[in-house]
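First up is the structure itself, then whatever we jot down about it.
All protein chains but one are shown in place.
Which chain is which? They are A and B, in the order written, and residues in each are numbered from 1.
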Amino acid sequence: MSNRTRSDFGSQDLSELRRKLAGSSGPQYWRSLEELAGTEEFERYLHREFPEQAAEWHDPVGRRQFLQLMGASLALAGVSGCVVRPEDKIVPYVKAPEHVVPGKPLYYASAAVQEGYGSGILVESHLGRPTKVEGNPSHPASLGATDLFTQASILNLYDPDRSQSVTLNGHLTSWDALLNALIDLRTVQLAKKGAGVRFLTGTVTSPTVARLMDQVLGPKFFPQARWHQYEPVGHANRRAGIRLATGTDAEAVHHIDKADVVVSLDADFLSWGPSKLRDARNLAIRREPGPENKNPIRLYVVEPTPSITGATADHRWPLSSEEIQAVAATLARAVGVSDLPSAATELKAPWLATLVADLQKSKGKSLVLAGETQPPAIHALVHAINQALGNVGQTLTYHEPVAALAPEGQSGSISELADDIRAGRVEALFILGNNPVYDAPSELGFAATGAESSSLLLKVPTVVHLGLFNDETAQVSTWHIPEAHFLESWGDVRAFDGSATIIQPLIAPLYGGRTASEVLSTLIDGTPLPSRSLVEDTWRGNRSDSDFTAFWTKSLHDGVIADSAAKPKSVSLKPLADISWPKAGTGKYELLFRPDPTIWDGSHSNNGWLQELPKPMTRVVWDNPALISKKTADQEGLKDGDILKLTLNGRILKVPVWVNPGHAEDAITLTLGFGRSEDAGYRGRVGAGVGFDTYSLRTQNGFWSTRGVLVEKTGENYPLYSTQGHNTMVGRDLIRTGTHADYAHDPTIGPTPYGVVMHHEAAGDHGAANGHGHAEETGITPHGADPAKGLIGFEYPEPYRRRNDGELGNRWGMSINLNACIGCAACVVACQAENNIPVVGKDQVGRGREMHWLRIDRYYATESRDAEPSANPATHFQPIPCMHCETAPCEMVCPVEATSHSAEGLNEMTYNRCVGTRYCSNNCPYKVRRFNFFQYSDQLTESLKLQRNPDVSVRTRGVMEKCTYCVQRLTKARIEAQIKSPDGNDAVPGDAVATACQQACPTRAIVFGNMNDRSSAVAKAKEDPRNYSLLAELNTRPRTTYLAKLTNPNTAIEA
Amino acid sequence: MAQLFRPSVNTIARLVILGGLGLVFGGVGLAYLFAGSPYQTGATLIREQPVAFSHQHHVAGLGIDCRYCHSSVETSAAAGMPPTYTCMSCHSQVWNQAPMLAPVRQSLEENKPLEWNKLHQLPDYAYFHHGIHIQKGVGCVECHGRVDQMPLMWKAEPQTMSWCLDCHRHPEGRLRKPEDVFKMDSPRLPVEEGLELLKTHNIPVDRLTNCSVCHR
Partner (left out) sequence: MAQVHSTHGHEDNGHASSEILGGHQSYTTVTDTIADVVLKRPLGKAWLFGFAISFALLMMFLFAVTNLLVRGIGIWGVNIPVGWGFDIVNFVWWIGIGHAGTLISAILLLLKQDWRTSINRFAEAMTLFAVACAGLYPLMHMGRPWLFYWLMPLPNTMALWPQFRSPLEFDVFAVSTYATVSLLFWYVGLIPDLATLRDRATNPLIKKLYAIPALGWRGSAIHWHRYRTAYLLLAGIATPLVVSVHTIVALDFTIGIIPGWHTTVFPPYFVAGAIFSGFAMVATLAIPLRSYFGLKDYITDKHLDNMAKVMLVTGLIVTYGYMIEGFMAWYGANTYERYQMLVDRPTGAYKHDWWLLILCNCVMTQLLWFKSIRNNIILLWLISLVINVGMWLERYVIVVISLHSDFLPSSWGMYHGTVWDYMTFYGTIGLFMTLMFLFVRILPAISIAEMRELVHELHERDEARTQATPPAARTV
């Protein structure tokens, strides 16, 4: 049956396309052909006609690129003829809308939703076309920052592969047809009190959806129905843990800012969780030296898979998740949690005692965190530990639950749903936003694999699926409804602390998408109410109309609903003795499942920006290799790219390996979200065929980790591409690190001058790590503290300080605080979104042609200069934008002056003057320049054009490009300054303008502004003794400088 | 043995050599002239418009200020084209039956915008901001010519890059008093007053030719 629906789809498409192809020409023709590309006929034709393109055809991006090339050659044919400028139209409004001024963007407050939780955003809109997402400073979960997913969400909005119409068994049909069906279904089920009705959703914090679910499940409608919640990557264990510890439902909120010592038991809180942005910000504040931060925070992390949290830690130990459970037990006993279950084993390690001592020392100022990947029991234990340490009420507070819950007896897990379906108890299943066929535990049989000949969902008479994509689940659902993206629909959502935000649409649904609340309201009222009125009803309460209008406007404007945060809740911990302790598995290797750092659970697999974004730790793109430690690799005789055959209770997965320094030994990490195929009914042209479907090995019991996997080397090999070729600094003075102790001794964390060994050399591996031990190799020793000093220390006259007429103009500069940077890569995506940076595809990245203007270098600090990164190396991140050198090597070698220096000190790249000799890139010591080797930016897909930033040129084939310090923003600020100021002065207040990367950064590691304004943050940062410029000895005089990284190691521990 | 060529061949030979050289240098010259010619720049060419709108009538005749229709010219990059409503605010009263204005009324009825043919078109990689030019005392007439004498609109200047740079390199001779900016017949300030204006208007001449001023 599943096959039937699929084949229908095929024929459907084909007839569609033939229709489109008929009577289209020029670009239109190619656009149609691009759609045609999926079909077998074309594949065959292609293999016949262009053998060598056929290879690149299988790489989905390669395919798109090929079409671009054809398009480009068409374009070329166009320009070759001598033509007068193209004739354009001006189309004014009939009636000008309020506030809209052509050429001036507007910003609207809304919220981005992840795993059900909200984070405040401000969306930039050009003439009604959202182009960029920024954080909302007044929102508690954002504080003005965004993560990489929120930045990339704008691309999801315009994704041409989003589901575009209601379908019935794969045939195009209409929303009205669906409504009729729903109303019939409603009457039938009302009679049975909804006994056959089931709902499947993810975490729901939306008050509106919660209200509607309550009604639907309420006595008036479907009291017999059940609401199942499932998320492949969510917060189930965390909540279960709280319930286990307290006996009630509550939301636990941790406050990093109040903690002096934080112990993370595999809690990757910097990249996972509804409060990650806030946590990152607080951590950065507490790591920064200064009078207001007398004793800086110390972070201990134990984790199997290297994460950015582990990289940021002052001490990190790679342990298997079972060992981590033992650590939890040991900690618990040590801090006086007496009633441990007998099954709990302990871990004996010298460092553990020191760690405990550190915790004891800072009672009430410490915090122990357990990761979602740990079972509920551990979470419960951790609550007890924090209780014992007196952290509750200080660094850890409990609140009323934020996520909506089904009424007693009506809630259920996904496995219970599967059982009900098997038992034939389910007549109508509403899947609101989930994709169980792809991401449900494999043994449940939602996917037609292994035991199941066809999907479990085909046993349900009526399946109504609401989703952004026409995905695997949609293929086997009776009805599929295109879901509205959060940027094009009305709604509301709560943040980690319960603060609610109204989600407002920035644009009318591009593909006629609907929201969950509309579907639910149909079941309630028999006719769908518009989302807006549904949301309004939720919040109207007993307000009078005038009050409500005021409230509504204010809430929309602020992006946060005043005092909507969840009330504190007093909880009492229950005894732990009888909790079920996780059973230790058997088998040499522990198999771990983790969300992919950039694709997450697969919800972003069709997002080119995220596919091409290097994973923070491995720098791998476009793939999800199995991560293993160096030791394991040696034991199994594996190297990067060797294909491994994993067998877990009958299911087989072949996946290439990547050796990941710092990975726990005898453990294998699989990241989720890849391996989606057109056979399985996935329709994304970007995500299809990329990576390996690790969900196929994932089961209920082995949800995050399991043992008993059989490992077998196949001898086959698979190309994996990482954007960083070399992982160590080969003794060069690139990243400067020291300890807070060093800082107290001498705040200039410089490199070692000739021969002399510097004091912090002794402090663990840092010294040798970043090459201080080899300064005699470095030869020339730059004066780190002052970039205005030359290599032998004498002053250069600083150019571009003032305008020729003597006025104090703008002098742009950037400072990047390596102490704050956590390597989360939000800045990289923000830059891509702001500057129309194209996606080039796996093959091109493999050839060293990625286009990111801002990259994050990740270096391992090895014991000796050239040694292989060790079992547990220190990891350092270094964001590298253009340095905007005052004496830029790139400028003088350009034969056509396409790159030149502005009087404000910018190193400018003029794309339309570039002829593409690439000498500037060769001569750039920082290698920040990027070249359009092909026509990379997609000029054919209409919907993607809508996303482009109109203030930035879209580059064509054959021109160089690079970071501009977001010159479009600078120019805007300067012009506005001149128009505002009475004397038309162009000097911009120091901190008035932010670059895209700076704006996105959760830790405010990037500071940018006008250095001529001595009060500006950047001017201050440049005076910080830790300030140094990269490769200063070349006398490039970078405008981008760095602040040395400081760690706070526990001297009692020999790391 | 007979001569291979007639004596005249000598002359021909000389002509060929000279002609060859002439072709090389002349070719470059012609190409340059062509690039600057109206055929390429579109200057002085009149294009068909949905409504034969006369700036002469509205500006010189009725004395309507530029900003009445091009309302965002002082603050935004785009000067702004009048929505149909703006036209109808008068033409619902006057000439409200004129066949000439039928497209305007139709636009209002069908709520379909008028589609004007663009005359002043910069390449996509050149970013022009009306607001800042107005603010610095560059009169409309500098770039758009005597619009008040154009019964039908045309592009008065070539608007090539060198034309832009002429002013960006030496603005002093092309500025007007703030109050004169929108006046079609207002004179340019003499150079010495212009230099004065550079100071009072705080115009950083050394920065006007930075690439990023126009290209981003």
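Here, a residue touches a chain if its C-beta (ideal position, glycine included) is under 8 Å from a C-beta of that chain, and two chains touch if they have at least 3 such contacts.
Here the structure is a predicted model, which means the values were calculated and not measured.
Novice: Return the single residue from A:580, A:922, A:1015 or A:1051 that touches the missing chain.
Specialist: A:922
Novice: From the listed residues B:121, B:160 or B:186, report the one that touches the chain absent from this view.
Specialist: B:160
Novice: Which of A:199, A:227, A:539 or A:934 touches the chain that is not shown?
Specialist: If we include the chain that is not displayed, A:934 is the one touching it.
Novice: Which residue, A:652, A:710, A:730 or A:808, contacts the hidden chain when the whole complex is considered?
Specialist: A:730
Novice: For the chain left off this view, which of A:106, A:529, A:871 or A:893 is in contact with it?
Specialist: Checking each option in A:106, A:529, A:871 or A:893, the one touching the absent chain turns out to be A:893.
Novice: What is the set of chain A residues that contact the non-displayed chain in the whole complex?
Specialist: For chain A, the residues touching the absent chain are 69, 72-73, 76, 724-732, 734, 777-780, 844, 847-849, 855, 857-859, 878, 880, 889, 892-897, 913-919, 921-923, 925-927, 929-935, 957-960, 1030-1031, 1034.
Novice: Hey, which chain B residues sit against the chain that's not shown?
Specialist: Counting only chain B, the missing chain is touched by 1, 4-5, 10, 13, 28, 32, 35-36, 158, 160-163, 165-166.
The rule is simple: only the chains that are shown with their structure count from here on.
Novice: Provide the residue numbers of chain A that touch chain B in the complex, in ascending order.
Specialist: Residues 84-96, 101-104, 803-805, 807, 809, 900, 902-904, 906, 908, 910-913, 951-954, 964, 967-968, 970-971, 975, 978-979, 981, 983-986.
Novice: Of all residues in chain B, which touch chain A in the complex?
Specialist: Within the complex, chain B touches chain A at residues 39-40, 42, 47, 72, 74-78, 80-85, 107-108, 111-118, 121, 123-125, 127, 129, 131-132, 135-136, 198-207, 210-213, 215-216.
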